[in-house]
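Here is the structure we will look at.
All protein chains but one are shown in place.
Chain lettering (A and B) follows the sequence in which the chains are written, and residue indices restart at 1 in each chain.
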Amino acid sequence: MSVLDTVASLIFYPPIWQLLILGFGGALVVAMVAVWFERKAAARVQRRIGPYWASPRLGGLMHLMADMLRYAFQQVVIPRTVDFWPFIAAPIFGMALSILPFAVTPLTSNPNFWPLPPALMEYSLLVALAITTLPPIFIIVSGWAANNPFTIIGGVREAFIILSYELIAILSLFAPAVAVGSLNIVDIVQAQGLVKWFIVLNPLAFLAAILAVAMSTSAFPFEIPESEPEVVAGPFTEYSGILYALNMGGAYMRRFVFGLLISLMFLGGWYPIVPGEGFILGYALPSLVVVVKAVVVVLAISFLRAIYGRYRLDQALDMAWRLVLPLTLAGILLALVEAYLGIF
Amino acid sequence: MPPKVAVKPLPKRGGLLAGVSDNLAALMIGIKYFLNPKRFSIYYPKEYPELRKGYRGFIILNKQKCISCAACARICPSAAMKMIRVPVPHPKEPEKTVMKQFPVINYQRCIFCGYCVDICPTEALYHVNYHDIVYENLAEMFWDLDTFQKEPEYPTAEEGIPVRLMIHEEYGLLKVPAREKQG
Partner (left out) sequence: MVEDVRIYGGWKDELGLKVVPSKKIGKDLYEVFIGPQHPGSGHMRITVRLDGDIIVEADPDIGYVHRTMEKLGEIRGWIKPIPLFERMAIHDACNITMPYVLAVEKLMGVEPPLRAKYLRSLLCEINRIGAHLYGFAIFGVFLGHSTMYMWAMGDREVFIELAEALTGARLTHSYPLPGGARRDIPADFPDMARRAVNYMRKRLKEYEKIFLNNPVIRSRLEGVGVISKGLAAELGIVGPNARASGIGYDVRIVEPYDAYPELDFEVPVFREGDALARTMVRVEEIKQSLRIIEQAVEWLEKNPREPIVDKYLYGKYPPLHKKIMESEGRAKLLPISAAMKVPKGRAIGRAETGRGETIYYVESDGGVNPYRVRIVTASARNAIAFKYVLPGHKIMDLPAIYGSLDYFPPESDR
């Protein structure tokens, strides 16, 4: 076995492949496209052109590339008053944990391409959701470490929002698992098959999931922690350069992860493609379908920024506990009824 | 009919039905504009707006009409215009010269209010209908008497297509080409 083979096998070792190449690289591209779409779609609704001059033929897609380069090479200013190590570490850990769920999310039913051994895949949904709850802690840490009134208010707001909406996101994503009776993502997708998608069978949970994802990942109109007119950029006020990009990128990564989970749980995963043998049929095509569905979910959330304003913090919490949580519970009840009726 | 005060009730909205329908209405109008944005943006250097004839742009001097009354320099609110003395040929004896006053302008200070044009008793000053000219340094914005008599070069017009914004009932403003295409 030559060195090249070793390197190739290392790269294509599913966890590494999925985490680093697909997870990080793919999510970076998706984040770029999502930001671009967000800006373009909002521009259309707002009767503007949006990004244009950087690359007129691509519709200004290169603007985002330029933005990324700018963030990458900008001077990182670290104020004297911050708590140095948490300030530096929080965005890095936040970003790392944001992309970690890719490592446990199967994108095909072919066991050769699962990121984890089949025995561990039994609890893939549980593990993925457990990891998604970690990054917000680092947002709060970064807000606290920056030691500034705005960052602390922003951090506290983030805590409030996470407490209420993260719960809803997890509960609503569990609804399909309840109906199918399995925590294995592959099982859930297989159970949905070609037509029995949970967006049709359980629209309540789907709606709750979309709302919760938009809120808990601070999609634009719902970015209460980073609300510009009162708390400049919330927890990220003191950040600049690459650290700011990591913070902001982390939110997009989380949204994409949730998008992936929603597309697997509610939108039928890799169906209508039935994964077969080999790399193309067994991995490339199904994962492409899943990613495309996830991107559609992310873009739909992005589109809302053009329609809605920002809720007040107490109104957002009020909505979570009074409206969306009952909706989620109703969704789980519906899932129980479906399980009782034996649809799957 | 004289104006009057009218006390109005605040339109109330509430209930689940209104909540759902209002959300849907907002989404629908968003999608409507997403599909047909009706935009009137001008891609600026590629296109440029050709302004109306009465637009108060750069001010140019017609030296032949100037009677050196200095009214323009006195009315200028930002003191952008000053009178300078230059020798001109004597009207009757061509070999002699006499000193005459002419206005010059400092475009660092000019606010394009057009008072100088309106006060000029002989219409020696006039506006051109553009004002988007970039100078490389501040010194170029002091116009001497020769520069003040020539209409400045308008580089935007050489590079771009002139468009005109028309007020339209459906689109608000409608971008139309200002002139027929040549050839």
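The working rule: a residue touches a chain if its C-beta (ideal position, glycine included) is under 8 Å from a C-beta of that chain, and two chains touch if they have at least 3 such contacts.
Just so you know, these numbers come straight off a predicted model, no measurement behind them.
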Contacting the left-out chain in the complete assembly, out of B:P45, B:P121 or B:P177: B:P121
Where the missing chain touches chain B, by residue: 1-11, 13, 19, 22-23, 25-26, 28-30, 40, 51-52, 54-56, 69, 71, 74-78, 111-115, 118-119, 121-123, 127, 165, 167-173
Positions on chain A contacted by the hidden chain, ascending: 42, 45-48, 80-81, 149-150, 153, 220-221, 223-224, 227-232, 305-315
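By definition in this document, only the chains that are shown with their structure count from here on.
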Chain A contact footprint on chain B (complex, rising order): 26-27, 30, 33-34, 37-41, 43
Chain A residues touching chain B - in the complex, by the definition given at the top: 41, 43-49, 52, 303, 306-308
